[in-house]
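Structure first, then comments.
Moving on, here comes chain A:
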Amino acid sequence: MSKLLLKGGRVIDPSQAMDLVADVLIEDGKIAAVEKDIAAADAECRDVTGKIVCPGLVDIHCHLREPGLERKETIATGSRAAAAGGFTTVMPMPNTSPVADSPASIRYVRDRAEEAGVVRVYPIGAITKGSEGKELSEMSAMADAGAVAFSDDGRPVLSSRIMRLAMEYSHITGLPLIAHEEDLALVDDGDMNEGYVSTVLGLRGNPAAAEETMIARDIILVRLTGARLHIAHVSTAHGVEMIRGAKAEGLPVTAEVTPHHLTMTEEAVRGYDTNTKVNPPLRTAADVEALIEGLKEGVIDCVATDHAPHTVEDKVVEYHFAANGISGFETALPVLWTELVKEGRLSESELIDRMSCQPARIMGLPAGSLAVGHDADVTVIDPDTILAVDKNSFYSKGKNTPYHGRLLSGWPVMTIVGGRAVMENRVVKES
Partner candidate 1 sequence: MTKEIKSEIMDGSDIKRAVTRMAHEILEKNHGAEDLVLLGIRTRGIFLAERLKDVIRDVENAELPVGTLDITLYRDDIAVKGGIPIVGESNVPFDLNGKKVVLCDDVLYTGRTIRAALDAVFDLGRPSFVRLAVLVDRGHRELPIRADYVGKNIPTAQQETVEVRFDEHDGYDTVILKGEKY
Partner candidate 2 sequence: MAIKTKDLIDLEFLSADEITEILETARPMKEVMRRDIKTVPALRGKTVATLFYENSTRTRLSFELAAKYLSAGTCNISSSASSVQKGESLQDTGRTLDAMGTDIIVIRHNMSGAAQLLGEAVKARVINGGDGTHAHPTQALLDMFTIIERKGKIEGQTVVILGDILHSRVARSNIWGLTKLGAHVRVCGPPTLMPKDIDKMGVEVFYDIDKALDGADVVNVLRIQMERQQKGLFPSIEEYAKNYAMTEERLNRAKKDVLIQHPGPMNRTIEIPSAVADSAQCSVEEQVTNGVACRMALMYLMSGGETLV
């Protein structure tokens, strides 16, 4: 069968504590060997000297919008955007239309992803029917259909009782619940982080406390129920602090942070650029500092993009009316490479770990490793070439990015899924 040889790259695989210049041989969709000077005359060969070869990136929090919101994104376009961004595995959230709260919905997403045939797509099912926070959805049946986690993302599970029941019920599947933490009463229709900038801009403030009170509640409920909880898009320093405490206590809590919360502050909202409108909102420099620290330390387990594509019409409106979210697949890696690795905040290995090995581990996905015999999901990164972000060249339908025009390095130059190069030299191949 097919053989692919990646020659001369620097292989970084945190799952094996590996960092060396070596060749990677892929055979029949699996990693066959990682050694120096592999001779394989019959293999298709790629010279990746000067590049970094690592396990394919895994994104456990994205929005592919299908079914129902195809004007924003489809599973096909979203998969291609993921491949362009160096991701080999993604987990779409269920807040589609209708909400993915049934086995049929889960199968639909998997089927569509199979048709698209680009990256691996593991759907997340809704915790409650319609994500309305009232009745538990058929989590067990969805797990059978292929759901890998459950979340009402986009909305909190406001009722403490329902959240408690969901946690208890999740022991049937053993799958994690992913919590979108915000107390809507405290959010009070807020548009951005509450503080000096919201005061100056006259935008309604969404206080850090709105997120933190819910993180506190859910940690307490984990203590009560023993459920496996993953906290989505942590954005505040005190949130990090509480998760650190929960982990020290031994509670089965994990957490993620987005590239934008790691690299932007509320100051970016000045000028009312709606591309800076995200939920949770961009916070303060002190929060960013704590998030980076938490990610390095492992308190925050991983990065997740929260890729949230929107149409121009969703965004080119008054700030208050603008949809939340950033089209994040295609900038996540270079943004973090430039802002964290190049700035010396994280090592190359640490960033790859948080974008591949850790998300795979905490979601129990068969990904995030270049160990021999594993599925050959590989990302090749060009660590040095500097390119400007061009939203118009995005594969995603969503051009909503606050990074347009930014000069970044650390671009993915090859994405290999199951031994097949789905993206090469920034071009996603037709399947």
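How were these candidates chosen? In short, all candidates are chains of the complex that A comes from, given by their letters.
In this text, contacts are C-beta pairs under 8 Å (C-beta built on N, C-alpha and C of every residue); 3 or more make two chains touch, one makes a residue touch a chain; residues count from 1.
Every value quoted in this text rests on a predicted model; they were computed, and no experiment measured them.
Q: Quick one: in this complex, who touches chain A among 1 or 2?
A: 2
Q: Where on chain A is candidate 2 touching in the complex?
A: Of all residues in chain A, those touching candidate 2 are 194-196, 198-203, 205, 207, 271-272, 313, 316-321.
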